[in-house]
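Note that one protein chain of the assembly has been removed; the remaining protein chains are unaltered in position.
Each chain carries a letter (A and B) given by its place in the written order, and its residues are counted from 1.
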Amino acid sequence: MDDSLRDRVATAAAWAAAVLVGLVLTWLLFDLARRGLPAWSLELVVASPRDAGRAGGIAPILVSTALILLTCLAAVVPVGLGTAVLLSEVLSEDRLITRVSRRSLDLLAGVPSIVFGLFGNAFFCVALGLGFSILSGGLTLAVMVLPLFARASEEALRSVGRRDRLAAAALGLSRTRTLWSVLLPRALPALIAALVLSLGRAAAETAALVFTSGYVARMPSSLFDSGRALSVHVLDLALNVPGGDARAAASALLLLVVLLMINSGALALGSRLQRRLVATA
Amino acid sequence: MTRLLPCLLLVALSLGCSRPDPDLRLILTGSSTVAPLATEIAHHFESENPGIRVDVQSGGSSRGVADTRRGLADIGMISRDLLPEETDLIAHVIARDGIGVIVHADNPIQRLSSTQLRAIYTRAVTDWAELGGAPGRITVVNKAAGRATLAVFLEHLQLRPDEVSADVVIGENEHGIKTVAGDPGAIGYVSIGAAEHDRGLGIPVRLVELDGVTASRTAVATGRYPMSRPLCLVTHGPPAGLARRFIDHARSESAHELAATQSFVPASS
Partner (left out) sequence: MSWPRLSPSSPPARDRILGLTARATGLLGVSAVVLVGLFLLKETGSLLGRVPLEALFGSEWQPSLGRYGLAPILVGSVTVTLGSVLLATPLGVLLAVFLQFHAPPSVATVLLRGLELLAGVPSVVFGFLGLTSLAPLLGQTLLTGVLVLGLMILPTLALLAHSGLASVGSGPRLAAAALGLSVPAIAWRVIVPAARRTLTTAVLLATGRALGETMAVLMVTGNVIDWPRSLTAPVRTLTAHVALEMSYAEGDHRAALFLSGLVLFLLAGALVVLGARLGRAGATARG
């Protein structure tokens, strides 16, 4: 094959993949909207569920979901980022502990979510005495998305080149200063991407939450209350409640809208943060 | 009262700070089939008893049994009879659930006998034409191991679990209904109430007559329909206090209406 033909084939393949995925994505969203939009109303976001979720709204479920995700974030961001810094910046590459830590995180990524659910139930709910609660659910999710977030963050930090690090060292910056002023700002877009991906994974999770944050669809009054997550609600309506399909689709669609807002928010925040960090550096 | 207070404090501490006053909160765990009904009963109970909270958790019959035994739940929910090794628990039936055989709405088959059903599920018969239907391969939809519905079905047909050969194995009722609705050659068995409800919404499934008895909730209520299972609340020993009040409420007339709206057959009181 001559070069120009090969170039054209490669370009065409890239476009074809994008068009294919774009079409599937559009179809998926369209199908979900077709099923779910008719059940959208103001009541859906302000009322509590009635008749096993076939009527009423999902306000308490939205609040519980937000609290579960916040708990998860509060736990996974410091621990995940710390782990990433440890693996890419603190420990030297050839030490056994570095490899063992990294591999054990990868190992955790392969555990099915229902096992995390059972683990979370045994550990957070029973052993730590947190009971069925938003706290148990959020922490279980944090353990679950930790490998994804930590490894993606590690790659993000790693992607900051040797030159920047050497420049920082040559300027006599302390390592801590280097991390805050050089590494984190440079890695920020990739870190935000890692965060968005982890959040999506957490928001989509069902099996890990049934056994930890639970099934109670009442408005939570504290993090120690049980609270039904949106994905658990969707699962229950789709598989367990006859005639729950329309509400299941409506709730799933709402979850996507919320996620879209969170993602855009995270990205906007990310670019603002980056500007500020770079400005103060 | 002066002696009760330290005791209560101790209980509260041992349960962790997450559990408020146990006199005001009731925890139910167990069968995902019972959970939606129990949630509705709990709403009703809470509205009649302000200040009381009833938390209903889903997770399967065996979880309900285990949690009730360990004291993690005040009341367990199971969608079957108690097993011989569970005599330490007491079951309180709150509703019944009939198990109906369903086919695709386009399937002309109207009735089946237990013998025919046994032939289908053991693959002695593999085409609808052999049963007088339109020619086409039979897709056998079975329930996953451990489910009460499977146990009732196999017991009625007098089959061992390893004698059944399936094309699709399903978990929940709605999974089974959607599977049969998507395959004109499929046959499955699900909760009669769920099938009636979904058929009413236009989903293309149909309940078939079993051994000459129409599969309906009425037939389950009168006891004429052969395949059904109880939905129970279970307690470790006789229920007392709040648990007792809740169970009484769950067996009352008003809860029977809730059972009917959730597509179950109210327990005969």
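Everything that follows uses one rule, which is that contacts are C-beta pairs under 8 Å (C-beta built on N, C-alpha and C of every residue); 3 or more make two chains touch, one makes a residue touch a chain.
Because the structure is a prediction, the values reported are computed rather than measured.
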Full-complex contact with the absent chain, from B:G71, B:G132, B:G182 or B:G223: B:G182
Contacting the left-out chain in the complete assembly, out of A:I58, A:L87 or A:L130: A:L87
Touching the absent chain when the full complex is considered, from A:L44, A:I134, A:A217 or A:L239: A:L239
Identified contact with the non-displayed chain, of B:P108, B:G146 or B:G200: B:G146
Touching residues on subunit A - with respect to the absent chain: 3-4, 6-7, 10-11, 13-18, 20-22, 24-25, 28-29, 31-32, 78-83, 85-87, 89-93, 99-101, 103-116, 118-119, 122-123, 143, 146-148, 150-152, 155-156, 158-159, 161-162, 165-166, 169, 174-179, 189-190, 193-194, 196-197, 199-201, 203-207, 230-231, 234-235, 238-239, 245, 248-249, 252, 255-256, 259-260, 263-264
Interface with the unshown chain - residue positions in subunit B: 32, 59-63, 65-66, 139, 144-148, 160-162, 166-171, 175, 178-179, 182-183
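What we mean here is this: only the chains that are shown with their structure count from here on.
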Gap in Å, rounded to a whole number, between the CA centres of subunit B and subunit A: 34
Sites on subunit A touched by subunit B in the complex: 50-53, 126, 128-133, 135, 210-211, 214-218, 224, 226, 236, 238-244
Subunit A-facing residues of subunit B, complex: 15-19, 27, 32-33, 35-37, 39-40, 43, 53, 55-59, 72, 171-175, 177, 191, 193-195, 197-198, 200-201, 261-263
